[in-house]
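Missing here is one protein chain; the remaining ones are kept as they sit in the complex.
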Amino acid sequence: MFTLSEEHEMLRESARAFVQEKMPTAHLRAVREAKPEGFDRALWAEMAQLGWTGILIPEEHGGSALGYVGMGLVLEECGRTLAPSPLHSTALVGASAIALGGTAAQKNEWLPKIAAGELIVALAIDESAHHAPEKIKLEVKNGQLTGMKKYVADGHVADLLIVAAREGGVVKHFLVPANADGVTITQLKTLDSRGAADIAFKGAKAEPLGGPELVDQVLDRARIGLAAEMLGQASQAFETTSEYLKTRTQFGQLIGSFQALQHRAAKMFVELELTRSCVLAALSALDENRNDIAELASLAKARAGETLHLVSNEMVQMHGGIGMTDAADPGLYLKRARVAEALYGSASYHRDRYAALNNF
Amino acid sequence: MFTLSEEHEMLRESARAFVQEKMPTAHLRAVREAKPEGFDRALWAEMAQLGWTGILIPEEHGGSALGYVGMGLVLEECGRTLAPSPLHSTALVGASAIALGGTAAQKNEWLPKIAAGELIVALAIDESAHHAPEKIKLEVKNGQLTGMKKYVADGHVADLLIVAAREGGVVKHFLVPANADGVTITQLKTLDSRGAADIAFKGAKAEPLGGPELVDQVLDRARIGLAAEMLGQASQAFETTSEYLKTRTQFGQLIGSFQALQHRAAKMFVELELTRSCVLAALSALDENRNDIAELASLAKARAGETLHLVSNEMVQMHGGIGMTDAADPGLYLKRARVAEALYGSASYHRDRYAALNNF
Amino acid sequence: MADGRGPETSQELEAFRNETRAWLEANCPPLMRTPMGEDDAVWGGRNWKPKHPEQKQWLDAMASRGWTAPTWPKAYGGGGLTPQENLILQDELRRIKARPALMSFGIWMFGPVLLEFGNEEQKKKYLPQIVRGEIRWCQGYSEPGAGSDLAGLQTKCEDKGDHYLINGQKVWTSYANEADWIFCLVRTDTTVKHEGISFILFDMTSPGVETRPIKLISGASPFCETFFTDVKVPKENLVGKLNGGWEIAKRLLMYERTSISAGGFGGGAGALPIEEIAKHYVGVEDGKLEDRDLRARIAAHKMYDKAFGLTVRRAQEMAKAGDNVSHMASMFKVAAATMNQEKTELIVEAMGNRALGWSGEGFTKGEILAPRAMLRAKGNSIEGGTTEVNLNVLAKRVLGLRDHQ
Partner (left out) sequence: MADGRGPETSQELEAFRNETRAWLEANCPPLMRTPMGEDDAVWGGRNWKPKHPEQKQWLDAMASRGWTAPTWPKAYGGGGLTPQENLILQDELRRIKARPALMSFGIWMFGPVLLEFGNEEQKKKYLPQIVRGEIRWCQGYSEPGAGSDLAGLQTKCEDKGDHYLINGQKVWTSYANEADWIFCLVRTDTTVKHEGISFILFDMTSPGVETRPIKLISGASPFCETFFTDVKVPKENLVGKLNGGWEIAKRLLMYERTSISAGGFGGGAGALPIEEIAKHYVGVEDGKLEDRDLRARIAAHKMYDKAFGLTVRRAQEMAKAGDNVSHMASMFKVAAATMNQEKTELIVEAMGNRALGWSGEGFTKGEILAPRAMLRAKGNSIEGGTTEVNLNVLAKRVLGLRDHQ
């Protein structure tokens, strides 16, 4: 379950090399200043050329079918430098939703475009301030969508929207081109500089995608993939902080030689190792199509959220004053952390879900 | 609100002198071995002679009317050495219930006996494993009680029981002599060696005490008084541990010179100071009959519970192996802590109540 | 003791209360009784331009009685009030929800140490200006290599016979770019550590002073880097003894911690209670917040907050009764930082995706401010002495634990 194949090791190495070279945190700063879309289309094209957009797409549709473990490794590496791109929305959420739930025609139409990096997809789920898929109100009548979606990740740059909506009382997914009539997209300037969108639908034409069971399947994939990205963020935040502890001096001593900081660092290390196991287990559960995916998805998302929350806070604190400056990296990790913690359900949401899944 | 009068300072000094001399933790050990009742009647008589049983009783009924702040100071000192006695049940809960809710006849009958140390009182509230006064089922019909009460503190040695029961849908208090027909008392051997009782009522004759408003009034007094005792326990557990940190050597250093332990000790100090403020505020709110008694009672009980939980755990951990032995004191504090945490509502119960009192 | 205030609640104090109430009624302009907005705080100083004439009117009225610094001696422009009278004044100000007439590092930090360590001439010169809000002060303490280890500071101050010459760099100088004068720690002896520090004052318009704002992760820039190049300072600007600055520095830090903790870290007037925010964004079921996990954590936080408030009040009463409560400064600093961080995080969590905006369309003003307040609050456990340093202080000075021998 936890041992990587040689193919996966190679994928990780190449992802790390690309991200470290082309998308260090300086890249996020550049995007923040100069790219209102929240990412760089030239680099996005390079990601597609590396095959990342096709990792979850069958070979017959132009992908490599390297599976969720492979996708997770790439997202983790992107997380390390906070590399901004619509990879999660498109290559993980969009591709898996269509591959799992699409008709032959839908697959033929969309998957090759996703694999080629020609199409950006976004999943529109939440309708209030909080993740609550069980309370979706947005309605489809006579094939037309009406209602409001909030904080759609990458919704401001999407070409195709996957929209969860209620039809005849049952929640299902629907496909809506972003430029369709009756779709109004309000771009949000967000804490993590990636952007998002509030989207209003007023009689927009919607095409069904899969059955009711697809909703949770797609959400759990979104959660697990985001947890992998968060694991990368937390790992890097921790490593950067550890290095700082080994170089910054106060009172004539490296601050990393103070036992109180040593113990806090050691505890973070334990949290990170535990979180890594949860994320890897959840990713391989997807590849093995096991029956504990829901439980592992909540586990991975909640633990990644809590670990990232802790580590991002400690990153600022252990950097001291410098950690509070916009010029240093801790703030960037902290901001992305809070966004990722909230998306697809907070730790609190997933504790509740985990308890419900365990019947208590 | 927080400044003690000279009278109160003197009361505290004399309580401390008595408890430290006559009831150090060695006394609890002796009681544990040799006194199945869980306390020493000779010392109880001395406490009464010192006037402690009359602190909440008006002078006309043989008391000193030194108020709740005075009662709290004595309970705090008793908490320091885990001094076992029915002081809380009798002198605080019993005396205040009758003084607040009793008829002239009831006061005349019972208060002088309490003041004289001739009567032990116990409050019978809980009916299940958890504190839940709002769910009381025990019923009074035609002046007769039927039902079951669980873990009545000092119920095994009480002469008089105050029993919360439902009559015509409304919960009120009733007085029942412990030796009345239809009362069956099962003594429990408890973690803290003080004992308690499960009590069954089968048609026992019951005499009303006060109206429905008395139930919460008495419970809040019980909570605040217990919080004062817990503050004493936590304070002493902390001080004993601090001293140990200053004498135990490992790795050629006093263990109190290790920064990780220093920070944990400092955090305990902060918690204790905050808890002390809550307890003192709650006690003086009772004396001033303020309108925020309920809120302060839940605050004091919850914070005392959390602080004592933390400090009792750290007391064992910081004493290392020796802290795990029955021959050392940490275990005694830990055991009494868990009992006190649960009585009259856990921290979890009081967080819920605090939220409800604040309308959220 | 029925009102819990103790036996000193004499007739004289009641008279003082009545008189104060009447005076405030007559002198506090109605606008100054409304909640403050983001940039309504009055810091005074040479370059201050009041947003509203009422701000100046209110400041002048309070300053005329010395009530911007109520307990300072009248001889230096203060109010000359006893601690009891000051409590009444503060009560009455709260009662009418009056805005602070003046925010001032001079009043909170510099004034108290000058009263203790300054000479008569210095007190006469600087304190009245502070009371009247004429001169705005900033604090030259931290340096890039001297944060928690403040005594490691390197800014050099040389004795040039008829003046001192200062060269070096400070960082985290709050509002240095808007301040008129600075109280500054400098190194006057490089051969020793703590015993080589002096406490000195100078005008920020002196040649050779340069300030550069630091942008924070919250987007704001309340702090500066401050550079000193051959700044000439008159010799009478030294406070206390040459090389005796560390004592003054420590005392000032205590005042700083106390003022930070007592004032809280923002989220001041006008901010809604967390539970009201949560009710709005999370929803309510059977009268309880729908997210019960969050509800329990909000309750725990509010209880901690209440315990903190009660403890501040206890310390005030103890101080009034003559007890030494200086050991509590570090405790308040630690607890206040924890609390403000907890609070701002809970608000962000309660607001969900509505607290993930940075600017622009789609979010209310409050929604934009929430994450910035959370980000800003991270500094609370760093500025004015880190939580780590304060825990060290508590362990050593209060609990008596020793360092490795």
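The first chain written gets the first letter, and so on, giving A, B and C; residue counts start at 1 in each chain.
Throughout what follows, a contact is a pair of C-beta atoms (placed from the backbone, for glycine too) under 8 Å apart; a residue touches a chain by one contact, two chains touch by 3 or more.
Because the structure is predicted, anything quoted here is derived from the model rather than measured.
Looking at the complete complex, one finds that the omitted chain is in touch with A, B, C. Considering the full assembly, B:Ala327 is the residue among B:Ala34, B:Ala104 or B:Ala327 that touches the omitted chain. Checked against the hidden chain, the listed residues A:Arg166, A:Lys205 or A:Arg351 yield one contact partner: A:Arg351. In the complete assembly, the contact with the undisplayed chain comes from B:Leu261, out of B:Leu245, B:Leu261 or B:Leu280. Contacts to the hidden chain, counted on chain B, fall at residues 126, 128-131, 150-151, 186-193, 196, 198, 249-252, 258, 260-261, 313, 316-317, 320-321, 323-327, 330-331, 334-335, 338-339, 342-343, 346, 348-349, 351-352. Where chain A meets the omitted chain, the residues involved are 1-3, 5, 242, 245-246, 253-254, 256-259, 261-263, 265-267, 269-270, 273-278, 280-281, 284, 287-288, 298-299, 302-303, 348, 351-352, 354-356, 358-360. Contact between chain C and the absent chain runs through residues 292-293, 295-296, 404.
The definition used in the following text is that only the chains that are shown with their structure count from here on.
Of all residues in chain B, those touching 2 or more other chains are 258-259, 262-263, listed in ascending order. Residue positions 388, 391 of chain C are each in touch with at least two other chains.
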